[in-house]
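To start, I am sharing the structure in question, which I have written as structure tokens.
The other protein chains are all here in position, but one chain of the complex has been omitted.
Naming follows writing order (A and B), and every chain is counted from residue 1.
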Amino acid sequence: MKQFLSLDDVPNLSALVSQGLQLKKDPFSDQDLGKNKTLGLIFLNPSLRTRLSTQKAAYNLGMSILTMDFDKDGWGLETSDGTVMNGKAGEHIKEAAAVVAQYCDILAIRCFPLLKNKEQDYAEKLLLDFQRYSKIPLISLESNTLHPLQSLTDVMTIEERKKTAKPKVVLTWAPHIKALPQAVANSFSQWMNQAEVDFVITHPQGYDLAEKFRGNAKVTYDQNEAFSGADFIYAKNWSSYESYGQILTQDPKWMITPEKMILTNQAEFMHCLPARRNLVVADAVLDSPQSIVIEQSGNREFAAQAVLKSILEEIS
Amino acid sequence: MKQFLSLDDVPNLSALVSQGLQLKKDPFSDQDLGKNKTLGLIFLNPSLRTRLSTQKAAYNLGMSILTMDFDKDGWGLETSDGTVMNGKAGEHIKEAAAVVAQYCDILAIRCFPLLKNKEQDYAEKLLLDFQRYSKIPLISLESNTLHPLQSLTDVMTIEERKKTAKPKVVLTWAPHIKALPQAVANSFSQWMNQAEVDFVITHPQGYDLAEKFRGNAKVTYDQNEAFSGADFIYAKNWSSYESYGQILTQDPKWMITPEKMILTNQAEFMHCLPARRNLVVADAVLDSPQSIVIEQSGNREFAAQAVLKSILEEIS
Partner (left out) sequence: MKQFLSLDDVPNLSALVSQGLQLKKDPFSDQDLGKNKTLGLIFLNPSLRTRLSTQKAAYNLGMSILTMDFDKDGWGLETSDGTVMNGKAGEHIKEAAAVVAQYCDILAIRCFPLLKNKEQDYAEKLLLDFQRYSKIPLISLESNTLHPLQSLTDVMTIEERKKTAKPKVVLTWAPHIKALPQAVANSFSQWMNQAEVDFVITHPQGYDLAEKFRGNAKVTYDQNEAFSGADFIYAKNWSSYESYGQILTQDPKWMITPEKMILTNQAEFMHCLPARRNLVVADAVLDSPQSIVIEQSGNREFAAQAVLKSILEEIS
């Protein structure tokens, strides 16, 4: 694999999923592969699971790590061309990306949308500029619109735990108090559309995801109908794509409760975490044996490791 | 050793002390023990000595390190059960601890008391919740009420330098401008009560430590009497336990001066650092050959290493 910005960069999805699950059984099998290779991690906003699981994956492969917390350093990056840089931004992305890349073999970056301007956010300019100017393999640690490491984790988790050849997987919107990106939901939809599953999306009106990511997925505004017979319930809040970045409702009826889980085929409950208890999902669901959110987050390590391994094999 | 939250977790104190002093002579003797083992370090408040000495100890053992500075990330952790999480806290400790633990083999955490509510602070809920939900060996890097890595260091330092079989050790309160926790004093008392020493605590009235930690130690409000014939003077400020978290006095007469050191048996001066000069202790004491504070802080590395080694041996 040459880079990992989205599913489009994955030549063989099922091979990558198998690789991740294999590494879970034997995480230290490839420690020579990463010897004298350095992973640069750039965080433009805070991160817990992604940071730790990616660092752990790199250690498993014997890599060195350079971490840059640009969210804390107030690192003002200029991204427009031709500007007279007499304001806050002290460095242009052209130099920043090119310089940082020289000290690394693979670069990984976490950025986030401002949720003010749909076209700007969905153009992914920052991510693509980093890719363009760094000239080394780039991994997305979540971008404005996608979170492919999470989605690979999710496909791995479903593959690992499914009880039928083609399980029914439901992505359900849930309430939140903040306007959150569509990245996890977009990305999950994109990956589910290529997985061997019966995929359904459910959310209130006005929350339809971008067509390029939801593709031909079934969409229903009736959460109960969606839950019926489901094998996996994947909950996530997102802000509106149509009324871009807006919170259209916080209706508590969309919270995931035991009553709703009863409608399913003893579905397992998934969430990318962090999850706000009793707002997104009830304690009684998260604390039940049906919840696999911890196991799911554990797979983040091996998803990252499969991606790193695949890129290391390309550049070695 | 299965965990290290206090002296209660130490099966054999003198063996642990010997181990620490042995590692000081040969710090790189166990580098295979930590191979492919990861230490997670969680800081809920800033730390200098503890952070560096523990990281160094882990490197000495060949471990990998994942560091989480949650004090800076504004990581709002919900700790109450049943709450509707519609406020600042974005994640519940149940998930946070369980997720983080999956990427680590040993977890170490630094927390601190708010000094507002004695019962809450002394219940050590955060520490115990992390222990409960992480399900892997936990090390305290200082908690609300105790600082066992400091105390192990202190016992090692006294063992290393004592000139008599049973030296007189004095813990003396000293003035400060801020309300500080009782953790270092509590912990030192607990450990001294089990060490081969003649242990005396001295402080102004109203500063008695919690009975469960001071035990049967001799307590006197007369600092001069305490200093008489002492072999080790251990200075530390703490806020009142009785009038919880209050500063009852800043009386400069309690500062450690050369005049007071003359009362001792050429005692060596100890402090866990940082020490405010000419407030807690006079320059002339800290800069004298009797001060062993630097050597003492150097032993932090080997105390941490002895603890890590003992836990690694348990889980390998």
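Everything below uses one rule, namely that a contact is a pair of C-beta atoms (placed from the backbone, for glycine too) under 8 Å apart; a residue touches a chain by one contact, two chains touch by 3 or more.
Quick caveat: nothing in here was measured; it's all calculated off a predicted structure.
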Of B:Leu52, B:Ala217, B:Leu248 or B:Leu263, the residue in touch with the unshown chain: B:Leu52
Of A:Ser29, A:Asn45 or A:Gln102, the residue in touch with the unshown chain: A:Gln102
Touching the absent chain when the full complex is considered, from B:Ala179, B:Leu248, B:Leu263 or B:Leu279: B:Leu279
On chain A, residues whose C-beta touches the chain left out of the figure: 36, 38, 40, 64, 66, 68, 72-75, 78, 81-86, 90-92, 94-96, 98-100, 102-103
Absent-chain interface as seen on chain B, which is shown: 28, 46, 48-49, 52-53, 55-56, 59-60, 72, 177, 273-279, 283, 286-287, 293-294, 297-298, 301
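Going forward, only the chains that are shown with their structure count from here on.
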Computed distance of Cα centres, chain B from chain A, in Å: 39
